[in-house]
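Contents: one structure, followed by commentary.
Presenting chain A:
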Amino acid sequence: MIPLQYYLLLAGILFAIGAYGIMTLSNGIRLLMCVELMLNAANMNLIAFSTHINDASGQVFALFSIALAAAEAAVGFAIILMVYRLRAKIDIENIKLLRW
Partner candidate 1 sequence: MGLITILMLVLLAGAILSLLTKTTAQARGVALVSSFGALAISILMYLTYDANFNTITNYAFEESGTWMPSIGIGYHVGVDGISLPMVLLATIVCALCAIYSWSEGKRPNQYFALLLLMDLTLIGVFVSLDFFMFYVFWELTLLPMFFLIGIWGGPRKDYSAIKFLIYTHIASVLMMLGIFALYYFHGASTGFYTFDIPTLVNAYKDGILPISQYWLDFIFITIMFGFMVKMPSVPFHTWLPDAHVEAPTIGSIILAGVLLKMGGYGLFRVLLPMMGVASTWFIYLIALFGLMSILYSPFAALAQKDLKKLVAFSSIGHMGFISLGVAASVLAGMDPARVVAHTGAMFQMFSHGIITCVLFGCCGVIEHHTHTRIIDDLGGLTKKMPKLAILMVAGFFASLGLPLCSGFVAEFGILSGSYHTMPIFVILAAISIPFTAGYHLWAVQRTLFGPYNEYLGDVKEIKWYEFTPLAIWVIIFVILGIYPAPIIDMMQTTTEYFLLSGDILPIGGIHVPPGGAVPW
Partner candidate 2 sequence: MVDYTALLPEGLLIVTAAIVLLAGLFITQKKILGYITLVGLLASLGLILKDWNLTATFDSAPFYGAIVVDPFSQIFGAMFLIVGVLVAIAALKAYGDNPRQDEFYSMMLLATVGMMVVAMSKDLLALFIGFELASISTYALAGFDKRDPKSIEAALKYFLIGGLSSSLMVFGISYIYGLTGSTNIDTIASVFGANPGLAATPAILLAMVMLIAGFGFKMAFVPFHMWAPDTYEGAPSIVSALLAAGSKKMGFAAAFRLFIVGLVAMKVDWYIAFMILAVVTMTVGNILAVVQTSVKRMLAYSSIAHAGYIAVVFVVVAYWNAPDSAVNLAVTGGLMHAFSHAIGKAAAFIAVAAIAYMILSKDKVDDPNHVENYDGLGKRAPMTAFLFALLLCSLAGIPPLFGFTSKFVLFLSTIEAGLLGLAIICVLNSALSVYYYAKVVMRMYWGEPKGEAFVESSTYTFVLAIAVIALIVLFFAPGDMVYQWAETAAHAVTGV
């Protein structure tokens, strides 16, 4: 059996990759994917813990989380679509009408 730590490490790495991506990338879709990556890292944790302590609620949580991530992604894509319609680009760096 793969030890729990491996899962946690993997989840941590995924999370870090997601976080790194969200800090550095500028394409809207990629950012969205990075967010999903981080969320999935958390789901992974939940499932790993769930199996480790033999409790189903973690997996239930992960299921809900996935469903909500989907809903979130739907809204997210809709927003990015609107951005694309308005600017013909989804380059986040130039969207800075609102600042200071």
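The set was built so that all candidates are chains of the complex that A comes from, given by their letters.
In this section, contacts are C-beta pairs under 8 Å (C-beta built on N, C-alpha and C of every residue); 3 or more make two chains touch, one makes a residue touch a chain; residues count from 1.
Being a predicted model, the structure only gives us computed values, none of them experimental.
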{"item": "Which of 1 or 2 touches chain A - same complex, any copy", "value": "2"}
{"item": "Candidate 2 partner contacts - residues on chain A that touch it in the complex", "value": "11, 15, 18-19, 22, 28, 31-32, 35-36, 38-39, 41-43, 45-46, 48-50, 52-53, 55, 57-58, 60-61, 64-65, 68, 71-72, 75-76, 78-80, 82-83, 86-87, 92, 95-99"}
